[in-house]
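Heads up, one of the protein chains got dropped from this complex, but the rest are sitting where they should.
Order of writing sets the labels: A and B. Residues in every chain begin at 1.
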Amino acid sequence: MSKITRRKFLAGSVAGSAAVMMTPAKKALAAGSFEGFPDGMGVLVDLTRCIGCRTCEAACNKEQNLPAPDKPFDDYSVFDEIKHGQKRRTTEKAYTVVNRYEPTDSAQPVYRKIQCNHCNEPACLTSCFVNAYTKTPEGAVIYNSKVCVGCRNCMIACPFGIPAYTYSSAFNPVIKKCIFCYDTRLKKGQPPACVESCPQQVMTFGKRKKLMKIAYERIRKNPEKYVDQVYGDKEVGGTGWFYISSVPFEEAGFSTSLPKHPIINNVKDFLAIVPMVLAIWPALFTGFHLLATKGKKSHGHEDDHSNDGREDH
Amino acid sequence: MKKLATYGVKPHDSAVKPNGQKWTLMEKLLLGLTLDQYLGQVLRNKFNWLLAIIFAIGIPAIIYRYIFGLGAVTHSSYDYPWGLFLGFGLFCMVPLSASGFMLGTTVEIFGRHDFEPIERLALLNGLLGYFFAVVYLLVDLGQPWRLAYPMVYSWGPAAVLFLVGWHVATYLSVQVAEVSTAFFEWIGFSRGYEFIRKGTVGLTVAGIILSTLHQGALGALFLYAPGKVHPLWYSAAFQWIHFFVSSIPAGLCMVITVSTVVFYTMRWRCDQRFIESLDRITISLAKGAVMGLITYLFIKFLAVAHDNEWAYLATGWGAWWLFEICFGVILPLILLSFGIHHRLVGVCRLGALITVLGILLNRLNTALIAFNWNLYQEIPHMLEVIISITIFAIYVTTYRFILNRLPILYQLKNSPVEAEAKVPAAIAREEVSASA
Partner (left out) sequence: MVNPGKQLIKVLAIAALSLSVALSCYAMEDFPEEVEISSLENLFGPVEFDHAFHVDVTESCAECHHHTTGAPVVNEYCGKCHNAEQEMDVVACQDCHSADSGSAENLQKTATEYHFHDDKPNLKAAYHLNCLGCHRAMDGPTGCEDCHARTEAGNKFYRSGKFAPEPAAGGSEHH
């Protein structure tokens, strides 16, 4: 081991303290390093287990008292429905839907259940200007229709395209989305209805942190079965519901271009400008005013056209 | 109005009648004409008939929307939650209304009183643009009666829209105050006029702050949707600067466009000062717009370079993006520069109009066309288009109603406000112009 000279030590400590000064400052700007509540619950969705029976859809419909579906839940023709070139998505009548995908290298189709992923730092929540969304310590992202103005910014912001809106209602249109069965089940520590109903236990309910370990453990034990990725571990800063799959995620309809950081991080640079503009502009422009109008009557409305010839800036 | 002018009828343009009496409010509202004369000129104007047709179809459509909900007039799209009402109404009207703070700054902050003849038009353009952006918003919001919630009831201060809401609301009040000077002059409330005039610099600086932030914030709203907005129209680092910078030529060119329309269709309302200085001011505004457009063009390419998106330019979307840049930025840049250099006001006006269209294209691209580029293209519902046009027609009508009356395009003769201000030069000038 080489001896540390006093000089080196000093240099090191200066650099170190500079780093200490810099890093927290940068961290503070990107203050959204919130990684979810420690005991937040989550759900691991294992696509290899799903057989597309739609029982979860039926369970959700029943639990949330949703309107009758257009087709029975045992009607599998819905997997062939295509609207605007898209497969089914969540609607005001269905908080969760299962879609079928035909991966290129697989004889078997892959089924994928979608619902609110209950992000650690949800884009819907951070984009809402009346704070209608709440991420509960239990892990659910819930919505308060009492304060919602109906700007639908959350629908713009949601990277998964989950929130739906009751456009048909004239006097009380609201956002409709999966709330992790918060009121009826999660609050009491129970798994959501879809999880409980699944015959194949495609979904495993538990503490997010522990489930994440299980997810990676499943991949580690069966490397030939799974793609080496947990979708939702890092995506948009981590989601409460996350997926493992036997086929590449883009082949099962997942968006693989999502940032690994929360959506709000994109906006933070701009939000940081706000206090600066608020603080600097008044002095700056009052200064300009004083400089530009020195010796002149500022509001005299003289308008004697004396400077008519001067047009350049 | 032209026809009336040939009979020697002159519209109300001074604080007191030739016989020294004060005008009554009713007389002012009728522009100093008799009721018959007024109705006659309203009916003679073909444009009013067009407006009437639009209202006949559109107003019921708006009522229909409020009775049966948004689902009745839009496609109720979950993938395109923002349609024309916001895509056009909010994202286009607001940049085109940046004129208020631009001209306010020029005249009040930089002391360029040579722009004064058009200052009020620019302020009014700003006020009405914002006001009608809010009207569009009221049509689009699911529960418009809760519009004030983010102000008073439930705060979401981390959201960009919160910023937009607050800033548009405060800036609207600032603009009302700024334009109110014209209104106070018109009704003859000199104390109100003086009160506002004293705070002009403060109001103007507030206008600059609020405009910088919310013009930028409208761009920043799309930062919530990475992956939904096509990468060429999306830039995490530059989005807000794009929106802010492009609002500068947008606002200036909107003033040029409106003043052109006014110049050719409402010349009876413009006074000599306005008519004589308009060419000079148009050229000056065009210079400002050119500076803005060059900056905008530069940072547009800077953003492409920053995110290394050159490869996208070779795609169909890239061609569309290049069209937007060539038609909406480079073409007007050439026209405006040519017009300025050769003192061709007409060319500048054409350039300004194309700039306005270019900004419209950019905002519609960001909000609707390049939005969900990897999903599908939503075509707005017929009624959505009709309602959007109707609100724009109401905007035009209101604009014209105010221009016809308030001293925006003309200076009120023998104004008590001016007299009480006791500015000798002003009184002297008034006397000169009165005797002329």
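Observations on the model:
Just so it is clear, a contact is a pair of C-beta atoms (placed from the backbone, for glycine too) under 8 Å apart; a residue touches a chain by one contact, two chains touch by 3 or more.
Quick caveat, the model's predicted, so the values are computed rather than measured.
From the options A:205, A:226, A:249 or A:281, the residue with contact to the chain not on display is A:205. Hidden from this view is one chain, which touches chain A at 49, 51, 53-55, 58-59, 61-62, 68-75, 83-84, 91-92, 108, 164, 167-168, 188-191, 195-196, 198-201, 204-207, 210, 213-214, 217-218, 221.
The criterion applied here is as follows: only the chains that are shown with their structure count from here on.
For the pair chain A and chain B, the distance between C-alpha centroids works out to 35 Å.
Within the complex formed with chain A, the residues of chain B that make contact are 66-72, 74, 76, 78-79, 81-82, 105, 108-114, 116-117, 140-144, 146-147, 149-150, 153-156, 158-165, 197, 200-201, 204-205, 208-209, 212-213, 216-217, 220-228, 236-237, 239-240, 273, 277, 280, 283-284, 287-288, 291, 375-376, 418, 421, 423, 425-426, 429.
Residues 84-86, 89-91, 123, 126-132, 147-153, 155-157, 159, 161, 163-165, 167-174, 255, 257-259, 263-264, 266-267, 269-271, 273-274, 277-278, 281-282, 285-286, 288-289, 292-293, 296, 298-305, 307-308, 310-313 of chain A are the ones touching chain B in the complex.
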